[in-house]
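With one protein chain held back, the other chains of the complex are shown just where they sit.
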Amino acid sequence: MPRLVSHPDEVKIVTSRFGKGAAKIDTYLELGGYASARKALAEGAEWIINEMKASGLRGRGGAGFPTGMKWSFVPKQSAKPKYVLVNGDESEPGTCKDHLIFLHDPHAVIEGTIIAGLAIGAKMGFIYLRGEYRYLIQIVERAVAEAYERGFLGKSIFGSETEFEVIVQTGAGAYEVGEESALMESLEGKRGVPRIKPPFPAVVGLYGGPTVINNAETIATVPHALAMGGAAYAAVGSERNGGTRLFGLSGHIERPGVYELPMGYSLRKMIYEVGGGVRGGRKLKAVVPGGSSTPVLLPEEIDIGMDFDQVGKAGSMLGSGGVVVIDDQTCMVEFALRTIKFYQHESCGWCIPCREGTDWLKKSLTRFHAGFGTEKDIDNIQYIAENMMGRTFCPLGDAAAMPTLGFVKKFRKEFEEHLHGKPCPYAHHPEVELV
Amino acid sequence: MSAEAMTLFSPELAARLDALVERYPARRSALIPMLLYAQDEVGYLSDAVIDEVARRIGITPLDVRNVATYYSMLRFQPAGKFNVQVCTNISCMLRGGYKIFDRFQERLGIGHKGVTADGLFSLEEVECIGACCWAPAIQVNYDFHDELTEEQVDAILAQYRSQNAGGR
Partner (left out) sequence: MRTTPKSSLFEAGQPNVDEKSECMADVTFTVDGKKLTAPAGTLLIEACRKAGIEIPAFCYYPGLSLQAACRMCVVRQEKVPKLQTACTTPVAEGQVFITESAEIAQARKATLQLLLGNHPLDCPVCDAGGECELQDMTFKYGAGESLYVEAKQHREEQKWSPVVYFDRPRCILCYRCVRMCGEGMDVWALGIQNRGVTAVIAPNGGDHLDCEQCGMCIDVCPVGALTSGTYRYKSRPWEMNHVSTVCTHCADGCKVTLGVRSANDGMEIVRADNRDKSGINGDFLCAKGRFGFDFVESAERLTQPLVRNAAGVLEPTTWEKAIKHVGQRFGAILHEHGAGSIGVIGSTRTTNEENYLLQKFARTVLRTQHIDHERTGDYATFHGLLAGSKERAASHRDIAAAPAILLLGGNPTEEHPLLAWSLRTNVRLHQARLYVANSKAIRLERQAAHSLHFSEDGYDALVRRLSGDGAALADVTGAGAFCDALGAEESLVVVCGAEFRGASLAALMRWGLSRPGVKFALLSDSVNARGAADMGLYPDLLPGYLPLAGEQPLHDALAGMPTTSGKDATAMLEAAAGGGLQGLLVVGADPFAAHGVTEGALKNAFVVVQDCFLTRTAAEADVVLPTASLYEKTGTVTNCYGDVQMVRKAADKAGVKSDFEILVRMAGAMGVDVRTLVPFGEFQGVRADMGQTRGAQAGEADRHAVWLAANGLEPKLSPFDPFAILDEMERLVQGYALDRLNLFAGNESSTEPGTGFVSIDALLQRKDGVVATHPGLFDSGLLSERTGALQAIGKYQAAQAAQAAD
């Protein structure tokens, strides 16, 4: 059972029911559950969307798109049924927050899904969890069954005329399926290859119908934002970044864990106060601020507030909120290699720059890390990454190229130290996997 | 001949799969869960499993293969009864994921994607399993074990060995 952590600076909104047995519907109800859904049902779509807009909630899946606005793009009239899709594929290295939500508060996800459905006029929602989360799928399925029993889901939800069904779906191992259109393909029983956009999901999505897709945390936040009132929720966060966020602190940190902190919370404080500093009192070498696809920040770059805009300004991204702390004993070439190995493994293979680029990068870095690198390799790695950027079919290509560029640019010296057959200065785990 | 009569699966699974295809706006949406559940029972996706799944969904076996080979949890060869999946991705790596992996290799005498001679264990180095804040983490089949140390490896293996001896 994953350990829950706590810190006084936390503002517990989404995590407020964690550890309280809210996976059981009675407990959830006691803790105020399903009140927002009832209210949403009474107030109607326009009210919901306005509140969501006021909440300043931005998507927690990575891109930070304003949720209220996303919902408002769905056409009112549609010949095909509309759908709500909850993205619980959570596979970005450094990220495990949705894991806790499904474990401790599955009804919040269900309630959020109902509300999203009411907002766009959908009659069906899907909660898609990565296949590895089998035990969580069972928890969510149980919660869905409870909601059906209570009449919160089904032909007439909460005794109204409104119908809403929820289906829990399992993945089977594929990071790329977290990409919204690839997720739809997967849900339709196909390979997880993204779709051509436009048309965007809000217009043509799942089964060809207008679809809203949101991250599980985004959806779990919705009932809270409505309960608090959009404006009150927004006030918790920073400018244009409403509310709180679940930050996952991992790596060389003294007190790893998932902390709910207001948007804009200082990264330095997050590491040194909330997380208790670098493990074993070591020196900080770098931080990956938002999951493995976000470029690393150096120790001198951590005096920023953790919200989409400020991290963006610092040249990285807030991404999935997975903060990976790296100490001074870490080989950055190895770290870069492990990162790219992931993207190489997860590239769907559809487009040339990503498929070939990630493979080439992995091979070069593998050889390089094993001590067989040349001066030219460093330039080549940079050249390949630069030529993947912005050229791929979906953002996975960028997700691989961006951190690579960060490593090469910010740690070029460390790359150079690996040259001329010199052993890795850190001699950690040289993966000699030469082909 | 009815599909039920010809099934490779247990009556429970067959019934579950029968219901599964009816659940979605389109039959085909049942494909990925069906493959995973079938694998859970049979151990891997044999040609016969693929053919039956194709028949149940109403698509060609080629189409099933196209999809199945995309997903990394699906396999086409038997794995061990207990499939040990060690995450070595960044958060786990930083906290000794490779050391855990090495210890499993050493204890089981097999490498990545290997299966022990008795068929009890198989080992896999896997990508992030969504337990980064509780690193290093592994999964044995679907069970998570987190905040591991190398020393705990033996205990974990012992746990599954006894589970096996106890007839699950």
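For clarity, chains are labelled A and B in written order, and residue numbers in each chain start from 1.
The rule is short, and it goes like this: a residue touches a chain if its C-beta (ideal position, glycine included) is under 8 Å from a C-beta of that chain, and two chains touch if they have at least 3 such contacts.
Every value quoted in this text rests on a predicted model; they were computed, and no experiment measured them.
K.L.:
Return the single residue from A:Gly21, A:Gly390 or A:Pro425 that touches the missing chain.
P.N.:
From the options A:Gly21, A:Gly390 or A:Pro425, the contact with the absent chain belongs to A:Gly390.
K.L.:
May I ask which residue of A:Glu141, A:Glu163, A:Glu188 or A:Glu417 touches the chain that does not appear here?
P.N.:
For the chain that is not drawn, the touching residue is A:Glu188.
K.L.:
Of the residues listed, A:His7, A:His345 or A:Lys410, which one is in contact with the missing chain?
P.N.:
Checking the options A:His7, A:His345 or A:Lys410, the one contacting the hidden chain is A:His345.
K.L.:
Of the residues listed, A:Ala174, A:Ala234 or A:Ile340, which one is in contact with the missing chain?
P.N.:
Going through A:Ala174, A:Ala234 or A:Ile340 one by one, A:Ala174 is the residue touching the chain not shown.
K.L.:
Suppose we count only contacts with the excluded chain; which residues of chain A make the list?
P.N.:
Touching the missing chain: residues 80, 174, 176, 185, 188, 190-193, 195-196, 199, 204, 207-208, 344-353, 355-360, 363-364, 367, 376, 380, 383-384, 387, 390-393, 435.
K.L.:
For review purposes, identify every residue of chain B that touches the missing chain, sorted by number.
P.N.:
Chain B touches the missing chain through residues 26, 28, 59-63, 65-67, 69-70.
As a convention for this text, only the chains that are shown with their structure count from here on.
K.L.:
Using mean CA coordinates as chain centres, what's the gap between chain A and chain B in Å?
P.N.:
That gives a centre separation of 24 Å.
K.L.:
So in the complex, the part of chain A that touches chain B is made up of which residues?
P.N.:
2-3, 81, 90-96, 98-99, 124, 130-135, 167, 169-175, 186-192, 207, 248-252, 256-258, 288, 292, 322, 324-327, 330, 334-335, 338-339, 342, 345-346, 348, 428-429
K.L.:
What does chain B use to touch chain A in their complex?
P.N.:
Chain B residues touching chain A: 23-26, 28-33, 35-36, 57, 66-67, 70-74, 88-91, 93-95, 98, 127-135, 139, 142-144, 146-147.
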